[in-house]
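To keep things clear, I will list the structure first and then write my remarks on it.
Heads up, one of the protein chains got dropped from this complex, but the rest are sitting where they should.
What follows is chain A.
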Amino acid sequence: MTQDDQARTTDAPPADAPSTGAHMPPLERSVVGSVGVALMGAGLRSARPLQKLVLGTVGAGLAAMAATGRNPIATALKIRQSQDGEVLVGDAVTVGRPAAELYAIWRQLENLPQLMTHLQRVEVLDEKRSRWTVKAPTGEVSWDAEITADEPGRRIAWQSLPGAAVENHGEVLFRPAPGNRGTEVVVRLAYRPPAGTAGAIVARLTGEEPAQQLRSDLMRFKREQETGHAPTTEGQTSGRAAKGGEA
């Protein structure tokens, strides 16, 4: 990726200036503090050096944040927020296929659960409207959304309809990559997390947060489009299998 491309893909979603590091209310402080201490404990107990380092550092950071009432972790974890409290998520991947082809796959909204693993299903209601269902810790959450822009081969944008459990809007851009490298697929999402910033942090740490899911989903999409399969080592042989443990 050239520097030029990089500058473009790190653009914030339109019309929402990111701001982070907001002061936390007391409840949020105590929640974040407990998670921090628990993570530090898990880090210290871990036998794996990398895990120890990561959990310990993140845990210590959360605890410090709770103690000071400031939220540098949101910044450190690159959780971006718009001024009115929406969490902004964006990522991009270059896929070695033509834009028209990739656009067509995304435009079949029913396909989306295959591209984005946290989506349970998308039902198309009419020309513009669709019902989205996601897995959540509490069960399933559904909302209705409408397509707000549809430019074949270039862009799809949507917005949740009033009353959605998780208010969100976003867009997917398809633009030709320079030098015959295929298509740059750029996804930008904005959503209002149910428990504020702390909710977004906890979701991030447990791997349930949209930024992480988006990255994994985009990479899997690229791999399936380019090679026909996502690579895997699941089910391969190892010394663990021999002892009846995980394969």
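Keep this in mind: a residue touches a chain if its C-beta (ideal position, glycine included) is under 8 Å from a C-beta of that chain, and two chains touch if they have at least 3 such contacts; residues count from 1.
In this section, contacts and distances are computed from a predicted model.
Of "Cobalamin biosynthesis protein CobW", "Phenol hydroxylase P2 protein", "Zinc-dependent alcohol dehydrogenase" or "ABC transporter substrate-binding protein", only "Zinc-dependent alcohol dehydrogenase" is the UniProt protein name of the chain excluded from the display.
When the full complex is taken into account, the listed residue touching the unshown chain is A:Met219, out of A:Ala100, A:Leu125, A:Ala149 or A:Met219. Within the complete assembly, residues 48-50, 53-54, 94, 96, 181-182, 212, 215-216, 219, 222-223, 226-243, 245 of chain A touch the chain that is not shown.
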